[in-house]
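Of the protein chains in this complex, one is absent; all others appear in place.
A and B are the chain letters, set down in written order, and residue numbers restart from 1 in every chain.
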Amino acid sequence: MTETKAQPILDVHDVVKRFGGLKANDGVSMQLDTGEIRGLIGPNGSGKTTLINQVTGIYDVTKGSIHYFDRQINGLRPDVIASLGIMRTFQVARVFRDMTVLENMLIPALAQGQRRGKATSRAKELLDFALLTRLMDKPAKSLSGGQNMLLQIVRGFMINGLKLYVMDEPFAGVHQSIKGIIIKSIKMMNKDKNVTFLIVSHEMATVSSLCSKVTVLAKGQRIAEGSMKTVANNPEVIDAYLGGAKKDVHVEG
Amino acid sequence: MKRSHLQYFGIAALLLVLVVLPRMISDYWVYVITIAYFYTVMAASWNLLGGYTGQFSLAHHTFAMFGAYGSSLLMVKAGFPFWLSIPAVIVLTMLVSAVLGILCLRVQGLYLALITWAFAEVCRNYVRLHYAFTGGDRGMDTPLIFGTLKPLPYYYLFLGIAIFCIVLIALVMKSRVGFYLRSIRDDPIAARSMGVNIVRYKIVAFMLASGIAGMAGAFYGHSIGLISPIMGDFNEMAMIIIFVVIGGMRTQPGPIVGALSVRYLMELLREYAEVRIVILSAIVILVMRFYNGGLMQLWGQVRRRFGGGSDGPVSAYETKSS
Partner (left out) sequence: MGVLYCLMSMGINFIYGIMKVINWSMGEFFMIGAFVQYLLLTSFLGSRLWFVGVVLSAVAVFILGALVQKVLIKPMFVGIIDAKMEYATIVTISLAIFLRNIAVVIGGPYIYTPKDYAEPTQIFTLPMSGNRLVAFIGALVLLAGFYYFIKKTWTGKAFQGVAQNRTGIQTAGVNVLKYDMLAFGIGTALAGAAGALLAPIFLVHPQCGMVPTVRGFEIIVIAGLGSIPGILVAGLALGLVESLGSAFISPSYVDIYGFILLVAILSFKPYGLFGKTERTV
């Protein structure tokens, strides 16, 4: 008797994305299983951000489809996608600069229809965990870049029924201590609430320790997928990063 | 809490002063202040749309003109009574703004400004040209609510309208809708990604603000007896922006303070019609360039210097955590 695999939480099927003459994604496919922490890596310009923008509704695909469980989500508005339990963070932290840190936290909760009192206490808990409590009533624009990245991330945790969290370069330019909190929060949400993560990052060591599996994009196509160790020794991957200079590179771990 | 009690006390005292004011000043000044209340409503409602939500409508004054002409025309040509024509024109204003909103709020804010601007000019010219219907440049005589030109009842009418609108806007901004609007201004893409339906709320803000303008315009029309296409002149829109910027955008008291103080200033400079606008527009440019928060920012700094109060959040909309 064949055992049917559980339905993937995210099914990206043969996605092509064109911007005028530029083909940013050229037939990319990947599937995420519920509860995974997946890394999405690749050299600059390989189409990673474009792909996740299509997953989160910023763009529609040119060709192909994206399914969330059994629901087709490509082409839906970002706010509709958010209501389905999908959150995302941006490479350059997008926070509501003239609103306070606490108010930032409340936005996704209020948009979902949560009651303000409950949402506020939940927000305070999360801010406490993120060590941002003392900044709670400060406008977001007074925070540092790294703090804003952290704020972005914990803001997404305010949603009830968060299932998929897409993060674009969450560790870029972020101070070590903040990075630690981010990693801790990802692991915690993954373990306690079974949240699936798709993380775009260049920080190989972090990706390696956090993600059980990585997908590699280069020049708009998927060129490899597997554990970090497998992928790092893949000659095509090395080629993509080093641009033709073939070297023997082995990654520990 | 001490501070909020003090605030309420202050507001109550201010209201008391405003209520007895007419007895202490000349009829002319009562009239001036009444008009200032009208502009306060216009400023506060524009602040909701342009300040808090970041949607720059350049046809705010047009909706007031629409309200004024609309209500009077309904009365004169269609025989509506006051209590019907005014709500009717408010509904009509909101419908028109809904249509305009759907057309141009789907894309970036620049288009809203362009289209409302064109719309404002078109409407003004229409009123001017269609003289058989609207009286054209000569203006149109309007039925007066209180049947008299004495300023006193109108003073209280507009004071009441101003209070009503200010409270309404304050309640909206405190509600979750207020959160959505502010998030739309700060970062529409992030807001969308967090689940806020930005198109819907942009339109809501637009309809609400324009509806208030229409209402204010309707009452205005019935209070001064003669309305003309000058209401739709771009200078009117510029004045509204001036009031809000000088008073302090994105604050509750800002538009009120701005409208009242600038109108006062304008009245003092009455003889120098164009010069005063030159000065005012120059002040706005300077404020934007160097002193973004306007008078309210000044007030905040003064208070901090003397009250030694907490270094509170910049936004007057802070959700205090305690």
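Operating definition for what follows: contacts are C-beta pairs under 8 Å (C-beta built on N, C-alpha and C of every residue); 3 or more make two chains touch, one makes a residue touch a chain.
Predicted model only: the values in this text are computed from it and were never measured.
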item: Absent-chain contact - pick from B:12, B:78 or B:110; value: B:110
item: Omitted-chain contact residue, chosen from B:7, B:26 or B:125; value: B:125
item: Absent-chain interface as seen on chain B, which is shown; value: 54, 56, 58, 103-104, 106-111, 113-115, 117-119, 121-122, 125-126, 129-130, 189, 234-235, 238, 241-242, 245, 249, 274-275, 277-278, 281-282, 284-285, 288-289, 292
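Assume only the chains that are shown with their structure count from here on.
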item: Gap in Å, rounded to a whole number, between the CA centres of chain B and chain A; value: 43
item: Touching residues on chain B, where the partner in the complex is chain A; value: 176, 179-180, 182-183, 185-187, 189-198, 250, 312-315, 317-321
item: Residues of chain A that touch chain B when the two form their complex; value: 56-58, 77-79, 82-83, 87-88, 90, 94-100, 102-103, 106-108, 110-112, 116, 120, 124, 136-139, 155-156, 159
